[in-house]
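For this depiction, one protein chain was excluded, whereas all remaining protein chains were kept in their positions.
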């Protein structure tokens, strides 16, 4: 994300380690940092989660209300995903409306959820063309140490899975769990000096040439991808990352339950 | 408000005077500057006033329209208070949306009116849950020489008291005077070098350590308070200001009629 | 428009030419540059045009939708005109919301169309007080070499004349051509060193003292005028420009067909 | 413009609904020097219009990239306060006020000797307190007086007025009712002494002959307003110089304590004989 | 304030709906040093309120024109996250949060030795994760601990609490239900040691006698909260200095690789005896 100036010394250090097949924190190239997932952390939300990947920490809430559907999908609930890179999380984040980084982040997370059809939006229709459930998935980054795409995606998925549709508060019968069809998992890797590293830390992101995020569903099929940063990837590198994403995705999926 | 740099010379001068028990313009510590109140100054408004406290001058208008009530107060009219620190009033005011100074000002004025229940909002209900009178109290500062809180509060109270509900123009029977229950008066004092000075001029505000605004009702009870600036007040100082506000408030209340 | 610094050399050069009765590009004082008009250039619009006057180029689209009329004109369609000075068109244009230049431009174009009653807005009423046709006339400047007022006005007029009301797509019967009553034409001139020059190029605008845009209808009557820039015009100069506008307007009107 | 309304706004004797003749101005009242903080100010009433203008400057120009190394820039902000019109106007600039601010800035730029104050800004604030048609003209009229009150050297003061057309007749200085149902509006501002036109807009429908008549009426009216402007400045000047004791509160500005050597505020300065 | 509601919020034994006595605080929990990037941070729970505070600075002040050549400026941003309240709050500042941010900035300014760091900014970020009345007080309580955790020299830590009135009775630390149906709210923040009040607001209806009682209650409660704040800092200090092995992940911050000579982070510094 924010490209603050990294000292040449640090850059050289990371490059040298990678050339020797090592990472700064000693992980294998396809190894995630420690992942922790808590759900139901905020009781004013219909669903919520607090996720840490290493020192990157996010909190995600799902708020649901009843509103009008879009005219071209009259019998489907509405999903809105927003990400806030609040200045608490990094010396390089600033207050203000979403910038291109938080917009890209929110849209990539959104696509993973939307394109996998994780939420069965047709089950969130109250009265076709008139009333449907509107889902606000709001992501706040609390501490930023790299790989926001995966942390936010995981947080959103965990928060959605924990959500209870507040039907009774709207006079629409009993509350029921959010209708879920699958669990999309995003895995991000970067290319540095032609090495591929999964779950980049902030230091690694800052020297990376290119990034690829791959979101897979329970079958290991592709649901969303996003290449980022100002460098290139070969088709072979892309295929390596896709294979790794499918493999690691199925492991991480177990953590979400 | 705007903290422009005041020369050290002026600051020392004011401090020295205060140490000797004097104010720059010769007033007693609990003496207001000259207050002038004009009402019905703008005939396009339902009520209006132009108030001067010394060289501080404000114009306030009340516009009323029919709209929807808030869902949690279906049988009450709506009150909205806004303050504009327009650049005409001071070399330190800038064009643009309300900043933290004008927002605080509007909110403090609003609280005095709202919490004293000055306007009988239930009498401004046309059709419960559907139609109520919306009151826009708009304050424009024309000339700024300190103590905006009291000038704006007084202007708002005078404008509201002068307002006529424009029922006939909305096909809702005959016009009638704004339903009023009491007259909240705000009195502001500052602490400078542990002295308390009521109705600070701009020069005094600029060297003040702390400010306290106290709004009292016709019974002398407290309805709103706001401590400001980057200094401290002792509990004793607060109590002194409260007592003074109750006393001066009842005098100023007579001016509004 | 954007007043970038023009070198003194260029300014002197233009002044000297004008003093000798010449223009930089050899035109007569009352001669337009080459005008080209294309219509139906964008099929997603109800009407569109691409107009060039010399190297100044604009694209204009008319989008129509059904919406509510203004409460004071319940039986008339709505006209909204917007101009975008996109950074593609000039090194001096910046991204962002409309600035004072694009607002003035849009409002002057709008007045020519509105005040000449070019569009028969009463024929664009579907259901009085409820449903009327809303016309969005959106102007994008693609290449800027002076005299935007006339280029945009001509583009808007051509796009409007080419528009087809999309009634069938809204279940309102068959499509029909936009109801047109006349063809307003704007002609702009500048005053430089007391000479009057029609259709100023960018170089001429940059050294001009004053500008006058005069929009006439099919009868040669005045429908809109706008004086601009930081200089003065005598009443005689104004009358000269008006006469010229009436004369050239009737010629340009033929080009629009 | 409302277009060709049937509403009768001029009677058979040529008298308008507010009792005026077709070439008669509304009552006009101008007071200079009405605000304490501003370097110059003026209050203007034209009929039911109430307008306040204030001037700050020449002062440092913000933002810096707008500075002109050769001259001062004139930045005008025309604004209608929210309760100056029948339906509450949301605070903040709208497209109409942005356009008017630009036109007034351009008109004033011509009369101020901006080359005297390079890199500075002269800021003109116009607040319409009560609106009744013709506020841009009343605002410009007030702004010119405020500039003079601020002691800023000017070629001349600028009066402004609108001419219009109602019931197929050219009339001077439209009021709100005439504006709503009128057929044309032609606001102008000019230097009466030289005949130079600094602001001109027009919308509606005018034949060439009607335009010529309207300009004639407008030029004449500007001369009248100009006299009222000068009169206001003369009264202000008399007060500032202690020649009048009527309004003792209107003293010359306090000198800042830290700058005791500053000259007293200049009287309004103009190139013409006063 | 909802005004004089009939809702019974205190029973005949003086016990409130959540079981508290009238002068009893909600359970309060404070943890210092909970974030990695921030220079200082704290997490506070007061009843059902959950609040996070982070401090960055002293650091270069942006925008530059806000720099004070004589001292640091304190810039606080109080924010409620969108899902911290029953109805989703749109992200971004609203008028309420702008006012609260201003008041907390002013209160903290008094206790920080800002003159030590001229031209810099000390930025305080408060995020309300879950709201249940009294969030500005919980936020200020958290911010003071975060400032200390950042090693910024302070006169003292600042506790904050609200006193209120429900069922015509003065009660301490209103919860959401009491706030909704209560008659007055009086948030305060102070330095318990000196009795100096740094933040005070009030709305509703209080007689002078009720105010005096409320202040007494508030002062006493601030002393209690102050002890919890100090305790959190003591635990944090122990961890940072390796005196505890309970939470091995909470190490001192990594030194930046390029500045190997930097001193280890100071322990929280206060003027009073600890």
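Brief remarks on what is shown
For clarity, chains are labelled A, B, C, D and E in written order, and residue numbers in each chain start from 1.
In this text, contacts are C-beta pairs under 8 Å (C-beta built on N, C-alpha and C of every residue); 3 or more make two chains touch, one makes a residue touch a chain.
Everything numeric in this text was worked out from a predicted model, so none of it was measured.
The chain not displayed here makes contact, within the full complex, with A, C. Counting over the whole complex, chain A has residues 98, 100, 103-104, 106-107, 111, 114-115, 117, 212, 217, 220-235, 238-239, 242-243, 246 touching the chain that is not drawn. Mapped onto chain C, the footprint of the missing chain covers residues 7, 9-10, 13, 41-45, 48, 55, 57, 59, 61-63, 65, 82, 84, 86-91, 95, 97, 136, 138, 140, 142-145.
Note that only the chains that are shown with their structure count from here on.
Shared contacts of chain A and chain B, meaning chains that touch the two of them, come down to E. Look at where the CA atoms of chain B average out and do the same for chain D: the two points lie 31 Å apart.
Look at where the CA atoms of chain B average out and do the same for chain C: the two points lie 48 Å apart.
The set of chain C residues that touch two or more partner chains is empty. Counting only residues that touch two or more partner chains, chain D has none.
If touching chains are joined by edges, the resulting network of the protein chains shown is an open path.
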